[in-house]
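Below you'll find the structure I mean.
Right, chain A next:
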Amino acid sequence: TGADGANAGGDAAGGSYPRAETLFTSGTQWGPPSNWNPIMNWTYATGTVGLLYETLFLYDPLTDEYEPWLAENGDWTNDTTYEVTLREGLTWSDGKPITAEDVVFTVELGKMESVPYHNLWDYLDSAEAVDEHTARFTFGEPRYQQWANWVYFNPIVPKHLWEGKSEKDVTAGANEKPVGSGPYKYETHDQDRQVWVKNDDWWGKDTLDLDVKPRYIVDLVNSSNEAALGQLLAGDIDLSNNFLPGIASLVKGGYKLQTYFPEAPFMLAANTTWMIPNTTKAPLNDAAFRRALASSVDTGKIVNSVYGQIVSAANPTGLLPIWDKYVDQATVDRLGWTFDTGEAKRLLAQAGYRDTDGDGLVENKDGSPLELKLATPSGWTDWNEAARVIAEGAKAAGISVTSETPADTVVQDMRESGEFDLILNNERQMDNTPWRYYEYIFNLPIQDQQTTMNFGRYENQQAWDLVNQLDATKVDDLEGMNKIISRLQQAQLTDVPVIPLWYNGLWSQASNNVWTNWPSAEGGAPAYVPSMWHGYLQRGAIKMLTELRPAEQQ
Partner candidate 1 sequence: MMLKVEDLRVYYRSLRGDVQALDGVSFSLADKEIMGLVGESGCGKSTLGKSLIRLDGRMRHVGGSAELDGETLPIADDARMNEFRFRKVSVIPQYAMSALNPTRRIGRMVRELVESRGIRFPTVRAELDRRLALVGLDQDVLERFPIELSGGMKQRMVMVISTLLNPSLLIADEVTSALDVSTQKAVATALAGFRDHDLVRSMIVITHDVSLVYQIADTIMVMYAGKLAEKAATDVIVSRPKHPYTQLLISALPEVGVRYDGKRLVGIPGSPPSLRPAPTGCRFRDRCPLAFDKCAEQPPFVEVEPGHSVACWKAS
Partner candidate 2 sequence: MGRYFSRKLLIYALTFVVAVTINWLIPRFMPGDPVSAMVARAGLQSPEGVAAMREYYTGLFGFDVPVWQQYLNFWGGLLSGDLGVSLWAFPQPVTSIIMAAVPYTLGLLIPAILLSWWAGNKFGAYAARKKVLDNTVLPIWYVLTATPYMWLAILLAWALGKVAGLFPVGRSFSASLRPDWSWLFISDLISHWFLPFLSLFLVAFGGWAIGMRNLIIYELEADYSHYLGSLGAPSRLVRRYAFRNALLPQVTGLALQLGVIVGGAVVTEIVFDYRGLGYLVLEAIKASDFFLLQGIFLFIVIGVLVANFIIDIVYVLVDPRTRAGMGGGA
Partner candidate 3 sequence: MLKLEGVSKTYKVGAFARQDLAAVRDVSFELRPGEVVSLIGESGSGKSTIGRMILRLTSTTSGTITFGGKDIATLRRGALRDYYREAQGVFQDPFSTYNPVFKADRVLTMIRQSYFPDVGDADWRTRVREALAAVSLNPDLVLDKYPHQLSGGQLQRLLIARALLLDIKLLVADEVISMLDASTRIDVLNLLADLKERGLAVLFITHDLSLGNYLADQTVILRRGSIVERGATAEVFGDPTHPYTRTLLSSVPRLGERWTDTELEHGPCRYHQLHPDGTDPAGPALAAVGDDHFVACFALGEDRKCGQP
């Protein structure tokens, strides 16, 4: 486009990346790339895991299948022993071979308390390298679901380079000049970008017969979604994983843009947005009240007006569409709810909440004023707007809810310390198992600071036991899982510890200007998750890169 005449010359002129061989992405990195440490899985530079460091397996949520990656296969040799065999001919980018020692070393890093997967060692007894290609893990108390998650989520790091690192370096070090095993190597970075260059010696080329197409991947740091939209429209970005409001109208415009679905909801569902009531506070400690609140939310309005139809309303269970097979429809029909202000009013009245002062809003049972606050982080515009709609709906049903937008860190504090009435949260992504989902909802025991789960401080020992039971169920035992999950759904639908609202999209909009053959739901197109977000490359997105094709030159 005319706006970018400067880099029109795609030939390898001095300082520019050849446009036809470069993939520009955006939407993952919100600050400058600052570390390449795969252990710091919340801040590493986009692509550190997936492009550079690799996992033993890939897990494709769209097909619900594991694909061996570094591993050739992995098996439970008995109920408590797991053995993984690595492929032949794996090498680190410095030429050293990848061995079972590296795998064992990586797992043993978890013994450090501040490594995120430290809790692995709660149920793992030992890890040992049986031979160069085989590692064996012995579990005290097997948690099949968790382990299945671990093997595809966590990357293997090279022992020969990481051995001497202190705990600080492992959990907070920048790991500059990273050495990995993946299809890309670190090229350079700047405050506003991370550049990867193709690793021509990648083991996968021969072993998997796969080839990633872009020579360079430039991941751009964008401060705001609208900036990303501008660049996408200008053809400066090929893949934007930003939340771009209004994209629905642009997909049909002449911008050669594409989303996973050509029609609403356009995006795959990546996670569920819940409204979390603080179950330790009246009246939110009353399940009937929570249920009334749930019925008061006009999710349709949120989906259609706030999001312009790029999301879809959540099933009352909150289970993502990929988990449809776990939904117990009978239970949902019996216990579920839909938006119905009248029903909400009825539920309130039934539960004994009455409007005693005639302002149209109900009071607490003891007659004290009932005023709830719904906190969403300031600047999270879609949530702020959704919160406003929620408050509107609640008010219509007679519940006073006001939306407030403190700073992100404040919301964090609030939810960790439990000093809130209502918040929105979506911290569980599409995953290999709904166990992760229910762990989030029912996790016990309640701590003073709830850092990652069960922010609503909902206590239901029975449900938590079920969750643990689920964890200990083999991943291929669908029936066994379903039995437990059905009971969990029942618990969730009766007690409403969280109120699922809508499925946040796996925001992804691709431009066909330079690269084509993007993942899509349409027949013939590759069906992979189209996202560079943390954790998604190992969910199959890496294969998207092997399917890309350069656009026809005009």
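Quick note on the criterion: contacts are C-beta pairs under 8 Å (C-beta built on N, C-alpha and C of every residue); 3 or more make two chains touch, one makes a residue touch a chain; residues count from 1.
Behind the choice of candidates: all candidates are chains of the complex that A comes from, given by their letters.
Treat the numbers as computed from the prediction; the structure is a model and nothing was measured.
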Touch assignment for chain A within the complex, options 1, 2 or 3: 2
Candidate 2-touching residues of chain A, taken from the complex the two chains share: 1-7, 9, 13-17, 19, 22, 24, 30-32, 34-35, 40-43, 113-116, 118-119, 122, 168, 171-174, 188, 190-193, 218, 220, 222-224, 227, 230-231, 234, 236-237, 379, 406-410, 412-413, 416, 447, 449, 451-453
